[in-house]
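Here is subunit A:
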Amino acid sequence: MTEPLLQVRDLHTHFFTRAGEVKAVNGVSFSVDRGRVLGLVGESGSGKSVTGYSILGLIDPPGRIVSGSIRFEGRELVGLDPDELRALRGRRIAMVFQDATATLNPVLTVGRQMTLAIRAHERASDRAARDLALDVLKKVGIPDPASRLNTYPHELSGGMRQRVAIAVALLHRPALIVADEPTTALDVSVQAQIIFEMRDLVRSLGTAMIWITHDLATVSSLADDVLVMYAGRMVEAGPTRVTLRAPRHPYTAGLLASVPSRNPKGVDLPQIPGSTPSLLRLPPGCPFQPRCPRATPVCREDPPRVVDSGREALCHHPLPPASQAAA
Partner candidate 1 sequence: MSDPHLVIDRVSKRFDPRVTLGDRIAARLGARVELRGVQAVRDVSLAIAPGETLGLVGESGCGKSTLGRMAAGIMAPTSGTVRLEGRPVMSPGGTKLTTRVQTVFQDPFASLNPRMSVGEILAEGPVAHGLTTRENARDYVAGWLDRVGLDRSYVGRFPHQFSGGQRQRIAIARALAMQPDVLVCDEPVASLDVSIQAQIINLFLKLRRELGLTYLFISHDLGVVRHISDRVAIMYLGRIVEIGTADALYADPRHPYTQALLASVPRLMTEDAVGAEFAPIAGEIPSPLAPPPGCPFHTRCPAAGPRCVAEMPDLVPTGAQRVACHLYTGGVELAA
Partner candidate 2 sequence: QNLTIGTRAGPESIDPHFTATGTHAEALKHVFDTLVWSGDQLQIEPRLAESWRQIDPTTWEFKLRKGVKFHDGSDFTAEDVKFSIERIPTVSGPNPTTIYVRRVKDVTIVDPHIIQVKTDGPAPALPYDFIRLFIVSHKAAAGLTKETANEAFNNGKAAIGTGPYKFVSWTPKESFVVERFDGWWGEKQPWARVTRKELPNDAARVAQLRAGQVDLAVRIPAADIATLQRESSLNVVKGDTVYVFNMEFDFREKSPQVSAKDGSALPANPFREAKVREAVDLAIDRPALAEIAMEGLGRPVNQMVTSNTFGYNKSLPELKPNLQRARQLLQEAGYPNGFKVTFNFTNDRLPGDRAVGTAVAQMLARVGIEVNANGQPGAVLFPARTRGDYSLVMSGWGTITGEASYTLSSLGHTNNKELKMGAFNWRGYSNANLDKLLQDAAVEVDEAKRRKLLEDAGALFMQERISLPLVAVSSATAFRKDKVEPKLIRVDEEVLAMDVVPPKK
């Protein structure tokens, strides 16, 4: 079996802040194969974005990858020379951010920003750069791309802006795109458009993608695999359909249960009590243990380990697997 496109092993990324050490990513492992979509879900602050940034080497001080390994196309990215890393960024791995209004530079035209991104990796004549930009803009579904090149981001609608950002990410046909909640800031209708288009794009280009979101529904319709994070740790991973149908971790199960549309109208929703812990003061054992109905004393002391290899649920007392549940 060939090596996966991206393999992350036991990643720890911490922020050394005034208040203390924030263990934003605390032992996350996963891999992404060529052409596959991994959905990274979790609540706000669970370390999804930091995981994404870690892959691209975009962690700014006071943050740092403390340990772990990130192998991409057979190369170890942790500890890689900054220049080599830069050469990979945008060319082999690209990233799209949540709020396109904030990511695009408001004082540069779309064309200029795209040209800069093109020239970051290849010597291109003005003409060639323009043609490439036009080509990609067309691909992401921007009508009349030629005239858009000279516009400024604020002259575009939110959806168009996000499409431009996606186009910038696609310029060099990367092998992997890390998409950090690219549709969260958008309207429902536009959100749907973008998800739709992204899915087609990665399929046609054969690009792998990590889709970061807190919305289980989006993941369910887009991702091949899913990884659920909680308080900086991964709690569950596996093929999307299987995992969502029969979650093994109580947290995943709780999340799924509390979705309103899956409950009879007007009745109380099943809820997870309490709130997410501060990453500064994580309990020693399982991070979910204080809120977990299945917690036992062992959960308080030992962090749980992987239970099975294909599907992972980091839990001392996982729920029964799908077959049993169905029974």
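As a selection rule, all candidates are chains of the complex that A comes from, given by their letters.
Definition applied: a residue touches a chain if its C-beta (ideal position, glycine included) is under 8 Å from a C-beta of that chain, and two chains touch if they have at least 3 such contacts; residues count from 1.
Bear in mind the structure is a predicted one, so any value in this text is a computation, not a measurement.
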Legend entry - From 1 or 2, the one in contact with subunit A within this complex: 1
Legend entry - subunit A - residues contacting candidate 1, complex: 43-44, 157, 159, 187-193, 195-196, 214-218, 220-222, 241, 244-245, 254-256, 258-263, 265-273, 275-276
